[in-house]
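Our next item is subunit A:
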Amino acid sequence: MTNEALQILIGSWFPNPEADKVVDQVEVLADDGEDPVPQDPVNPSLLEFAEEGSQFLNVEVSPDHLHELMSKLKANTETSFDYLFCLSGVDWGTELGIVYHLESTAHRHNIVVKVKTEDRENPTFDSVWDIWRTAEFHEREVFDFFGIKFNNHPNLKRLFLTPEWDGFPLRKDYEDAINMVVK
Partner candidate 1 sequence: MQETTTLNNSFKSEEYFINMGPQHPATHGVLRLLLTIDGEIIKKVEPDLGYIHRSIEKMCERDSYQQIVHLTDRMDYLSSHINNEAVCLTVENALQLEIPDRVKVVRTIIGELTRIASHCLWWGVMGMDVGALTTFFYGFRDREMINDIFEETCGARLTMNYNVPGGLMWDIHPNFINRVKNFVAHFKTKIPEYDRLLTENIIFQKRTKGVGVLSKEDAISFGVSGPVGRGSGYSCDVRKYHPYSALDKVTFNEALETDGDTFARYNVRIKELWESLSIVEQLIDNIPDGEYRVKTNAVIKLPKGEFYQKVETARGELGVYIISTGTKNPYRLKFRSPGFSNLSALNHMAVGGKIGDLVATMATLDLVIPDIDR
Partner candidate 2 sequence: MRIALNITENIQEWLLGMMSETAANYMAMVIVALIYLGIFSVAGLFLVLIERRVAAWFQLRIGPNRVGFQGLLQTMADALKLVSKELTGTDRADKFLYNLAPYFVIISSLMALGVLPFTKEFQAFDINIGVFFLIAISSIGVIGILLGGWASNNKFALIGAMRSGVQTISYELSVGLSLLTMILLTGSLQLSEIVEVQKSGWLIVQGHIPAIIAFMIFMIAGTAETNRAPFDMVEAESELGAGFHTEYSGMKFAYFFLAEFINMFLIAAIGTTVFFGAWLSPFGITESVPWLGAFWFLAKTLILVFLMMWFRWTFPRLRVDQLLTLEWKYLLPINLVNIVIMAFIVWQNLIIQI
């Protein structure tokens, strides 16, 4: 599937309730005979798509819809993203998030799913290990380095570091005066 087709299909799974209202308002305004005020185009979906600055189609999803979206991406026969080839934690400064790189072995198309949270104290997402078994290890790595917790994860504990390690090293605000060389 092309990226456009993917975008339309996946977007339709999570319709934005706001989108209908805006359309209604626009119609009402049009009846008054005035020129409609140019507005930002309202996303018809709860998901945000982007293709700029990346070779893949990017989808941003809210943490609440993450697991549902992921299950559908895997289960739907048209998308069938059965290969999670990369799962990276990212610290965007104010937000913590995860980037999932997915590929379909049947259709050979890719998608990148991003999920973010502003909660730096106790960031939590749903685990996707029940969808892709490989996520069990990758999520443990993310937990180890970013402190992001995963609901329903079978064995969420430090993978590389010792259990008593203080802090999460790959966060941007991590400081270690002894072991880190800062340029």
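Observations
We take it that contacts are C-beta pairs under 8 Å (C-beta built on N, C-alpha and C of every residue); 3 or more make two chains touch, one makes a residue touch a chain; residues count from 1.
Quick note on selection: all candidates are chains of the complex that A comes from, given by their letters.
As the structure is a prediction and not an experimental result, all values here were calculated from the model.
Only one option in 1 or 2 touches subunit A in this complex, and it is number 1. Note for the complex: subunit A touches candidate 1 at residues 52-56, 58, 82-86, 88, 90-91, 99, 101, 105, 108, 112, 132-134, 136-138, 141, 145, 159-162, 169-170, 180-183.
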